[in-house]
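For this depiction, one protein chain was excluded, whereas all remaining protein chains were kept in their positions.
Chains: A, B and C, in written order; residue numbering restarts at 1 for each.
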Amino acid sequence: MAFVFVLFPLVFAGVAFLIPSNRLRPWTLPAAGALHLALSVYTVFFRADLLRTNGWLMLDAPGKLVLLVVSTLFFFCSLYSVGYLRLRENRGNRVFTCCLLLFLGMAGLVVWSHHLGLMWVAIEATTLSTAPLIYFNQNKKSLEATWKYLVIGSVGIAIALLGTYFLAYSTVPSGMKPTLQMDELLACAPGLSKGWFRAAFILLLVGYGTKMGLAPMHTWKPDAYGEAPGVIGAIFAGGVTSCAFLAFLRIYQLSAAAGEGDFTTKILLFMGLFSMIVAGLFILGQKDFKRLLAYSSVEHMGILIVGLGIGGPALYGTMLHVATNSMTKGVLFLSAGNIHRAYDSKNTDQVHGAISRLPFSGILFLAGFLAITGSPPFGPFVSEFSILTGAVSGGKFVTAGLFLLFLLVVFIGMGQTVLSVVQGRAPAGEIPGGYRDRFSTVFPVLVLMGVTLLLGLVIPAPLQNILKEAVVCLGGKA
Amino acid sequence: MTELLNAILVVILVLNLFTLGTSRIQSAIRMVAVQGALLALIPILIREKFSLTSVIASVVAVLLKGIVIPLIMNRSLRSARIKREETPLIGLLPTVIIGAVITGLILIFSKMVNVPGGQTTTLIVPASFSTILVGFLLLITRYKAISQVLGYLVMENGIFIFGMLLVEAVPLIVEMGVLLDLFVGIFVISIITNHINRAFSSLDTRRLDSLKEE
Amino acid sequence: MPIQLVLFGAVLLALSGLPALFSRRRSSWGQVVSTVIVLAGSSTGIVGIALHFFSRYLSAPLFFPWPAVGNSVVGLDSLSAFFLFPVFVMSGAGSLYGTAYWPQKEKGGSARRLQMFWGLMAAGMVVLLLGKHAMAFLLGWEVMALSGFFLITADDTREETRKAGLIYFIATHISTLILFALFTVWRLATGSFSFLPVSPGSISLGLINALFLLAFIGFGIKAGLMPLHFWLPGAHANAPSHVSAMLSGVMLKMGVFGFLRVLTLMPVMPAMWGWMTLAFGAVSGLLGVIFAIGQHDLKRLLAYHSVENIGIIYMGIGLAMLGRAFGHPEWTALGLAGALLHVWNHGFFKSLLFFGAGSVQHASGTRQIDRLGGLGRAMPWTAAFFLIGSIAICGLPPLNGFISELLIYAGFFHSLTAGTSGGTAAAFTAPVLAMIGALATACFVKVCGTVFLGLPRGESAARAHESPARMLLPMGFLVLLCLVIGVAPYSVVPILEQTVAAWAFPSGLPSPAGFLPLRTFGWISLAVAVVSVFITGLAVFLGRKSPRRGTWDCGYAKPEASMQYTASSFGSSILYLFHHLVPSRLQKSDLSQVFPAPAAMRSHIDDPVLDQWIRGFFRRLRSLSTWFRRFQQGMMQYYILYIVVALFVLLCTLIPFRELLESLFHHS
Partner (left out) sequence: MKNVLIHLLLFLFLSPLLPGIINKTKAFFAGRKGAPFFQPYFDILKLFRKGLVVSTAASWIFMAGPIVTLVAVATAGLLIPLGPFDSPLSFTGDVILFVYLFGLARFFTTAAALDTGSSFEGMGAAREVTFAVLSEPALFFALLVLARVSGSFRLSDILHGPIGGVNVHTVAPFVLVSIGLYIVMLAEASRVPVDDPTTHLELTMIHEAMVLDHSGPLLGMVQYSSSLKLFILGALLLHLVVPFRAPQEWLNWLLFVAEIFAVAVSIGVVESIMARLKMKKVPYLLTGALILCASGFILLVR
């Protein structure tokens, strides 16, 4: 089954490459997205027997979660991108389409691979396949962003590779056969050499953290998100980061199995809270609302890491937050993309009164903001609140306090920017050929918002089970 | 065989320092190529019994690191019409000294805390660490895009050295995957550098600082 | 049964906005339909409340599923029912008022938004009040808070409004986050999110103190307790007037409600909490009214009076807490009854006053008191209603404000005569209450005198006209409520008794009416009112033919409107009394040369909390973040350096420094 998930997007990519017409080609995206979503749901919920292809390729609970998240987000983004590319017909979209499909395949490989070496390869592949997407606009700035993303990303990934090797090597001192296969590692986790294992943990945290965009390795993020089209931002903030987080979850899983809880907790809490406050400081008085979203993504990666650091009672919330964050980020980036197109600027000095000019996108942007900052009854509220509950019931009062404080800082910063975007009187001068809300670019966002709200109101039982399984995988109690 | 291995590793360390020292990008490329090729050969050299997989791996690695990548780099170098890395962030001599100091420190350090695993006889671990750090040094101190790519390659080599310790842990497919990624990565990067060269009519990354918080 | 009615009312309210939302931009019928639905919803809810209080229907709590967070519970008890009444009354009255004050025909889109969030806000408050579970409570809380934000910024084209809105937005989010903390600690203490009494001895004192502090601050922000009131004046001043009425009359009380709710579930009641509440209440009562005297913006002034009245309410609550701490049920009964009744009364007369202010603004187009004057002639009804509201808010007989303050006073006298030292100390705040009353009288004499009496001070005031009936009707209704509670206080006693009983006192509480002959008070108030009105009417009738001359101004040849005493001059002497406590800005141009230029005098108080503390804090935060931006300055070399540094620092945590040192010394 794993091969299907990896290969059929590649086939679609090939097809897309061959299609000559700029108008027809984008339709390969929703086709692949729909098929992928269908396959994911089918495999995850109905075919438990397909979950294990071989020792290297299998789908465990965290994998299932991320697979569903990525596939859902990709589906809506693909719908959106049809409408989006319709607006950008002057620009060729062959690379765009192919790279998106390649990413889909590689993401599939990431979630399926149960072998850390293989997973590393897949992650690096996602990096490479997404790089050209940032360069879609083909101007100097996007070029610069792509360059930084590529180099910093590759460096980070290289560090992750070193970490992977460390991990493999940590078996040697106690005379075991070096391996990178998850099950074997989990089996011999308690016997791993502490020094090497901890070093590996840190290297992988920094390496995959670069890909997730934890401070201080986040530096590529605002540039990439700011210059890439909104839909790519959504794919990044919802999809790529989730894959990287999954990759990091593996080592966390191992550390839990190895009983390294005390050591990891300190480091994770530090890194997570650090990312949150750094993001907050950059968000305060941020005039560029796409960079703002990038920093918000940094913040939420921090929240995820904090959740892992708290461990035990907070794991459920963390797992849930992977989903809620991705969906909400999708809403935010897509609506922000619309606003950007309508005003031909992403600076709050020019952008006012979005609600009056783009009723749907404006309101969706505002709603997404409220959701991401944890207002009930949206999804992120549930996840963030249960992370907080975990912190308190885990007795980590200082963490909880800082967590709330940083959430507040972020809220203040985001609030100022978002409100000045959506409120007020829209500038008089209409941009020639300025974008107006249309079905194809609003409907997917609307549905995503619906999903976000749904996750806040009712979490379907199957998803609930997956979350619980994932918590168990990570060494928590269901 | 450990002696031979150590000898090669020493050569590699020296190559690091030369790479740091030279300002002619052309020669830097060559040295990195030589370094890569040497590393690729190690598995064959130190292994008593030859296994097909290791041979394949080595051959591919040599081809890639010794020939293909240098070619790509040279192409973009020629198209950029630049020869030297003028005025790096830190002068050339200081970087060499820093590199040497780092290498020395790491050697001493690895002696002091004896690395668990009994591999203390070989220089593998210190060599890989110092090579990685030299790679970082290049990445941080050089302004020309190509030099930074070289830094990335050196880093990659360092990691490759560490990979020696667990040839059997990393299966062929993964190794191939790593190499493929490396190749594609360099390929994409070189495309981007060409674009940069066209857009900014230079490979000086100091011009790529328009995206920032002001 | 009652709870179903209330919930049905809430549903109607929540949906009421849709007709307006889907009607055409500048058509009026949508708003009319919405208003009708709102009225229907409110009346349904009021019926439900009446059933709760006056029938023996017991409404069992309803479980409604919220799978994401575990099921949630809503239930109707007397405390929630008591607070529900103003919600329903005001949502109905306000939306009727709104049809004339903020007509969709003129205001267009903003009116549609306003109509929708109006209903949502009311519904949110209902959910909040019914919530017996943290999640339901938080849901209602947030819906209320966010709709409140959109209501305040209904006219978001004005810079000032957006600023005020932002401050409100931040403040309310702070309180929400504090509530998050509160409920997580609550769960830690009780093991569940549902509002069940904390069993004594189940948690440590430190934890329970934390609970109290979180509740005090979190709800204090919403209630606008000094010094947590910083968001309040701006928001109330810039919102549409009926929204201000809703905010001040009803939404602030949600903070009070939450505080009371948490208190009723507490196993113990340390005296310290009572002292704290009492002290903060007294402070915000006194400072609130002093700040109010220093204002020139009519609605900002009223906003500060909300701070004052919240202070009075907290004084009552503090006394009740002390009563429980020292085991004096009578203090608790009286203090709580006074506080609760004042919640109602303030809801009514403050909304009435905001409606009045709204129709003044509607008529004259300005909120600046010193530009108004003599409106009483142009708009007699508004003037009369506003006057009645003023008498009520000053706590003077024969109106309702007097009754609630009377109960609190009674509580203080009981604490005094109880003979315990604690009680005597509590009684010290009674004169403070008296001073607050005197100051309030001064302030509202100033307002009524400057706005409605005398001569018009400006063009805008001269052009004023009476407001339409749809604005006067709600005001009249509120006046009626104020009068009824004022002259027939015993009519609300049964409700008060049931509500006070909600307080978990070890042994049940006596009826507050048992300590005071409320009937006598009622009759005397009625007599005073009737006699005064009758004689005044007679005098006006007889004096209608009496000759009219210009005001005798001590022989000054030609008195002008501009020579009248302004609000600034009226307030300045009092501000001078307190100028050590509250530094006020006194702007006057000195008359030096022979033919002095036109001079003007203004006395004003800036809010130190907002203007100095809060803004200063944000300035510092902003400068920190601007300093911090230098780390993202575009050179990738540095970015990679960050990665290396992070790696290095993290790896350093692995180095076993101690062993290293030991080994070093070992070698040497």
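In this section, contacts are C-beta pairs under 8 Å (C-beta built on N, C-alpha and C of every residue); 3 or more make two chains touch, one makes a residue touch a chain.
Here the structure is a predicted model, which is why all the values come from computation and not from measurement.
Shown chains touched by the hidden one, complex as a whole: C. Screening C:455, C:473, C:582 or C:621 against the full complex identifies C:455 as the residue touching the chain left out.
Within the whole complex, the absent chain has one touching residue among C:38, C:442 or C:488, and that is C:442. Taking the complete complex into account, C:574 is the one of C:247, C:260 or C:574 that touches the chain left out. For the chain left out of this panel, the touching residue among C:55, C:209, C:491 or C:520 is C:520. Counting the whole complex, the residues of chain C in touch with the unshown chain are 373-374, 376-377, 383, 387, 390-391, 394-397, 402, 405-406, 409-410, 413, 416-417, 421, 424, 427-428, 430-432, 434-435, 437-439, 441-442, 444-445, 448-450, 452-455, 515-517, 520-521, 524, 527-528, 531-532, 535-536, 539-540, 543, 546-554, 559, 561, 563-565, 569-574, 577.
Keep this in mind: only the chains that are shown with their structure count from here on.
Chain A and chain C have Cα centroids separated by 43 Å. Chain A and chain B have Cα centroids lying 31 Å from one another.
Residue positions 147-148, 151, 155, 195, 222, 282 of chain A each touch two or more of the other chains. Among the residues of chain B, those touching two or more other chains are numbered 139, 148, 205, 208-211, 213. Contacts from chain A toward chain B in the complex involve residues 115, 117-118, 120-121, 124-125, 128, 131-132, 135, 140-141, 143-148, 150-151, 154-155, 158, 161-162, 165-166, 168-169, 171-173, 177-180, 193, 195-196, 222-223, 226-227, 282, 291.
Here chain B touches chain C in the complex through residues 89, 112-113, 136, 139-143, 148, 205-206, 208-214, going by the rule given at the top. Residues 629, 632-638, 640-641, 644, 655-656, 660, 663 of chain C touch chain B in their complex.
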